[in-house]
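With one protein chain held back, the other chains of the complex are shown just where they sit.
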Amino acid sequence: MNDGPALVSIMRQGSYLIASVHTALDDSQMIRFQEDLVGQIGGYRSRGVIIDVAALDVLDSFGSRTLRNIAEMARLRGALTVIVGIQPEVAFSMVALGMGTGSVHTALDLEEGLAYLGSQLSVSAIRGVGLHGV
Amino acid sequence: MDRGQQPENRVQIPIRVDADIVTARRGARELAAKIGLTPTELTVLATAVSEVARNIVRFAGSGQIVVELVDQPRRGVCIVARDAGPGIADVEQALKDGYSTYHGLGLGLPGARRLMDEFSIVSEVGRGTTVTMTKWGREG
Partner (left out) sequence: MDESTSVDVEVNGEEEQSAGERHEQSELLPQLVAHLREHRTRLRQQWVNRIHEAHLLDAMTPQEVAAETTSVYDNYVEVLETGSVEALQHYARDLSERIIPRGVETQEVVSIVLLLRDVLARSLFEKYQRDFAMLNRVLDAYEPAANRIANTVAGSFVDERERVIRQQQDAIRELSTPVLPVRERLLILPIIGVLDGERARQLTVQLLSGIRTHRAKVVVIDITGAPDVDEVVANHLVQTVDASRLMGASVIITGLSPEIAQTLVTIGVDLSKMNTIGDLQGGLEEAERLLGYTVSRQEGVTG
């Protein structure tokens, strides 16, 4: 993505990658985003991925499928994905369309997404020690 | 003095490449906003337009989408997505969820139908496909 202002930004935060979509992406751009992100997940050996779609005004069947694909490829590379920022109108439309995120976890926003990854990926969680909070 | 069809009630978008899908749904959203659809209704509409526009790009190569504001029998937005592509042999099948040809028609048509209030499709193999769908504004 090196022409014009960035459509997407991918930032690294420790063992997490935070990918923010800044504007509506067409199908080709979505595919490039998928390739970039999955490449970085592998390259950085990330354990957690947050995809922030707050700026998307539409999440149609292709968009939803792509997000699910990203999460699956991330999983194969050992990373847990959470999708955040789905807007009320978009959530409504996705469900009316008959789409969802499948088994990919969703959270309200970046803060919640980080909390989720933290709770799922912390060493204590792996060991099975119960912690309060979700 | 009469200028005929007012351009401000209608917009026509050629559909050929991926980027046109985004153009089409933006155009639909902007036009439909003029008749007071809610943000949710606008997003539902844009999503339906996205689905049929993608069908055109994937299976017909090119076509057009016309977005028109209508008044009868009540206020609404009418979308006509037209292409001169290969056409669909079995429309009924195509409207079932999960139907997938080699190219994968996927959720496009049944999804769009679920999102809109009126939906009809006419297709002829070798000649093309026309999808006509309408979303009404709320009463009063």
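To keep things simple, chains are lettered A and B as they appear, and every chain counts its residues starting from 1.
To be clear about the criterion, a contact is a pair of C-beta atoms (placed from the backbone, for glycine too) under 8 Å apart; a residue touches a chain by one contact, two chains touch by 3 or more.
Only a predicted model underlies this, so the values are computations on that prediction, with no experimental measurement involved.
Q: Among B:16, B:96 or B:138, which one touches the chain that has been omitted from the display?
A: B:138
Q: Among A:10, A:24, A:84 or A:117, which residue is in contact with the omitted chain in the full complex?
A: A:84
Q: In the full complex, which bits of chain B touch the chain not displayed? Write them out.
A: These residues of chain B touch the chain that is not shown: 1-3, 8, 36, 38, 40, 138, 140.
Q: On chain A, where is the contact patch with the chain that was removed from view?
A: Residues touching the hidden chain, for chain A, are 84, 86-89, 91-92, 94-96, 100-101, 105-109, 112, 116, 119, 125, 130-134.
In this text, only the chains that are shown with their structure count from here on.
Q: Please report how many Å separate the Cα centroid of chain A from that of chain B, as a whole number.
A: The separation of the two C-alpha centroids amounts to 29 Å.
Q: Give the list of chain A residues in touch with chain B in this complex.
A: 24-29, 57-62, 88-90, 92-94, 96-99
Q: In the complex of these two chains, what residues of chain B are touching chain A?
A: 18-19, 21-22, 25-26, 29, 39-40, 42-44, 46-47, 50-51, 54, 57, 97, 106-108, 110-111, 114-115
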